[in-house]
Structure formats: structure tokens, C-alpha cells
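One protein chain omitted, others in place.
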Amino acid sequence: MKLTKLALAALLSATALSGAASAQEVKIGIAAEPYPPFASPDAAGTWSGWEVEMINAICAAAALNCVITPVAWDGIIPSLTGSQIDVIMASMSITEERMQTIDFSDPYYNTPAVIVADKNLDVDPSPASLAGKIIGVQASTTHQSYANAYFEAESELRVYQTQDDANQDLVAGRIDAIQADSIAMADFVASEAGACCEIKGAVATDEAILGRGVGAGVRKGETELLAALNAGIAAVIENGTHAEITARYFTTSILAE
Amino acid sequence: MEALLAALGLTETAALLSLSPPGWGGNLLRGLVKSLQIAGGAFAFGLLIGIFGAYGKLYGSLVTRDLLGIYTTVIRSVPELVLILILFFVGTDLLNQASAALGYGRVEISGVVAGIWVLGIVQGAYATEVLRGAILAIPKGQLEAGRAFGMSPFTLMRRITIPAMTAYALPGLGNLWLIATKDTALLAVVGFSELTLETRQAASSTRAYFTFFLAAGALYLMVTLVSTFVFRRLEKRARRGEAQAGSGG
Partner (left out) sequence: MIAALKPLMLPHRLVLIAIGIGIFVFCALTMRWDWIPDYQDLIFEGIWRTLWILVVSVVFGFLLAIPIGFAQAAGPWYLAAPAAAFCTVIRGTPLLLQIWLLYFGLGSLFPQFPWIRSSELWPYLRQAWPYAIVALTISYAAYEGEIMRGAFASVAKGQLESARAFGMSRGKLFRRIWLPQAIRTALPTLGGETILQLKATPLVATITVVEIYAVASRVRQDTFIVYEPLLLLACIYMLIAGAITLLFRHLEKRGVGRSSGGT
């Protein structure tokens, strides 16, 4: 019995190759795929963007020792429940469905979902207008769920691993339209790559699917961490840091109302 | 140098691939190093599993043989991508439960270790077959003579089996190493930061898809060619002293 325990302990220490995590460290999971203007890496590997700055501000306000940990978007919730990370702050919308598996903090931003298409294409964000067109969405997003519910019947859906892949295919002309977050799309159409396209408008709201804003995700039962995060978010909004960071990236406030 | 690049129209490409930021060349090389680390670890881990597996299949009980048969059949018929996902979640679950049972906190697993664990199990199934075939190819007389001399099973393995089987196993093992290096690319789908994922991030950040994918292809090809050369030399050395079969025809 003792030998087995010893062997297991040896195995555990052998696998924790990257060093023991300090008790205070909180791993904030962000998506490993670039998602400008919220989070994108540069060649040196440093992540920057509105969400990265917000994470640092919230952590400072909540007095948490945060480590930003990129994780594949596809497996980010299992990574949270499997304890590879402690918090998800990756522009994840608060939805009933996700709340069955994880808990969410108060929202720290809320933006509508929009349809983006080529400037020469005359469509509006309604299922009727998009009938017969090809729509691209990112996998595991509320946009995919929304598109499955509203657009799948009449349009062809393509599901991409990253938002950038979808953007690429829109520019290449393989798909007719994208449904995605309005801020990310505003950034895209303003960039050189997205010069072909424009935002056609926001889709009809459906809070059950699209959620009521973006919040930080934690494992169920982590009440202390959740309270700390909520306090941090409230502090950041109250003392004006939220507005200050937002002003540097966007022209209007993106706070949840 | 710059003039040559300008003449070929490659200045921009060279800038993108340069080794220090804002060029992405350094990232690609770092990704390559990670890929090779994972491949090396997985190959070694697979070899370890393979030795036990081969011995189990050859000298083990009937039940052991059947269980190992199930292991190799499952690994060889299920796609690596599916296995990677299953093993990753199963592995981390088991580890967390084990550490919770022993009273430790959460165990931190680096991406490299997880990649080695997952790919190593896949490699183990193939290594079992390669090593089993290699051991079977050893002339029986050598093993019988060893036993007649009173060698213990461990001494037999150390002095006769492993040296003799090396020459037969090297072609198959060389193949396995190449498979390991290419399988590390699959880890990009689950977000491990190795060469293929770095390539994709670089490509989507700069929109220079062809440049980076071709560069990554060149890096993988270099690894393949160097590995093939090394394994051929190893095979030659392992076969030194053997009569060479007539070539041609």
C-alpha cells in the first residue's frame, strides 16, 4: 500500500514537469486563436487587446495573481472543468445551456451579433434574405447555435475552427456571409483584409441563445473565486478603468446595460 | 544577400520569416523544437510500451496476449485525432482523481507532457508489432544457446535479444519515428503550441499563407530527410559483419 502511494507520488511529481503551481496563482484561460481586437498575439508571443487589458485590470482590482493561459477554444470548457485553467475570460457569452455546466460572473461586456457580407451583396440579417446563401460561423459559439436555430433550414452553414478562418473564406468568396460578434467584425471590416465587406446589421435578438452578455466562467462551486471576480468587475466599472480601456479601442461603450 | 532576395522578389518573405520579431521565423523554430521534444518523448515512451507489449505478446499468458491484441487493434483502427481527444481527457481526469485521492492539489500538466502521453500510447501499439516481429526474426538457436548457458531471462534480454533484434527492428522503428514527427501536427487541432499551430497563427496574423505553410513544410521535410539518413547509418552499423545479400535483380 505504502509502495503504491510512493510510486503514485513519484509519477505525479514526474508529470508536473513545468513546476508546481503556486497556491495563489489563478489561471485565466483565453482562446489560443487570435480574436482581434479582444485578444491577439504578436510575433513575440505577447497577447494584447481589449480583453487582455480588461483581464489585467479586473485581476488587479480583485487582488488575484492571474496567469493568462491560451487554450484551444474548442476545448476551453472541458479545460475549465478538468482544472487545467481556473477561469474562462475568452469572450464567452452567458447562456442557459453553458450555465448547466459552469458558473458565470456578472457580464463585463455585451455586444450584438451581426451579419457581415460582401459590399456588393444585397442582404439583410433575416433568414428570408439569407435563404440559399452560405453562412460561416465559428464552432462552439452562440453564433453557431443561433445559426443552427434560425438559418440552417434555408441556408447552408459552414462551421470553422477559428473566426479568422471564417473571415478568410469570406474574403476568398467561398462563403456569402458570416455571423459573428459586432465588435470583432467592426475591427475586421475596418482592416485591410476585410475591405471587401461590410456589416449588414444585427440579427434579431434571442437572449436564450445569444446570452445576456460576456462573463467570466468558473467551475461550479467556486463561490470565493466568483465573488472576487464580481467584485473586481464592479470595481473596474465603477472607477472608470473599464470606460478608459474601452475608449482606447472603441468609439462607444460596450458595457452591459 | 539583400540584392539577391530583392532580385527574386523575396524580400517580404524573408522579412516575415526573420528570426526575431516582428518576423515569425523564431516562432516557427520554437514550434519545431517543441514538436521534436514531443515526438522524441512519444517515441521513447512508445518504445518502452512496445518492449513490454512485445514480450507480453510473445511470452505472456493467453489472457495477456488477448488484452494486448485488443490494445493494438483499437489503436490501429481508431483515428489518432479521436484517440488524442479521448486520451487527453481520460488522462487528465485520472491524474486529477489520483492527486485528489492522495491529498495533493491540482496537478499541472504541461502541453509537452500531455502530448507525449497521448502520442506515446499510440506509438506503443505500433512499436509492439514492430518489436514483436523483430524478436521473432532472431534465429532461434541464439536464444536457445543463451538459455542452455543458464542465463537469467533478464541477462538473455540484455545480452542477446535486444542486440540481435535491433537490426531487424530499425527499419520499422525509423518509420515509427517519422510517424511520430508528423503526428505532432495533429496536436495543433487540440491547441498544443507546436510547429503546425505556430504556422497557422503566423499565417493568419500576416495573411501570408503560402509563405508560412511552405516554410513549415520545408522544416518538416528537413527533419524527415535527416532522420532517414541517421536511421540508414544506424541500420548499416547494426548490420555490420553480416553477409550482404546480393543487390539488384
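So that you can tell them apart, the chains are marked A and B in the order they are listed, and the count of residues begins at 1 in each.
Basically, contacts are C-beta pairs under 8 Å (C-beta built on N, C-alpha and C of every residue); 3 or more make two chains touch, one makes a residue touch a chain.
In this text, all values refer to a predicted model and were calculated from it rather than measured experimentally.
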Contact with the hidden chain, among B:Pro79, B:Gly103, B:Gly150 or B:Gly241, goes to B:Pro79
The listed residue (B:Leu95, B:Ile135, B:Leu186 or B:Ala202) that touches the chain absent from the view is B:Leu186
Listed in rising order, the chain B residues that touch the chain left out are 62-63, 66-67, 73-74, 76-83, 85-86, 89-90, 178, 182-186, 188-189, 196, 199-200, 203, 207, 209-210, 213-214, 216-217, 220-221, 224-225, 249
Touching the unshown chain, chain A contributes residues 74, 77-78, 97-98, 100-101, 134, 139-140, 144-145, 148, 158-161, 165, 168-169, 171-175, 196
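Everything that follows uses one rule, which is that only the chains that are shown with their structure count from here on.
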Residue set of chain B touching chain A in the complex reads 21-24, 26-27, 89, 92-93, 95-96, 98-99, 102, 104-110, 112-113, 189-191, 193, 197, 201-202, 204-205, 207
Note: in the complex, chain A contacts chain B through residues 5, 8-9, 12, 15-21, 23, 32-34, 40-45, 70-75, 78, 82-84, 161-162, 164-165, 168, 193
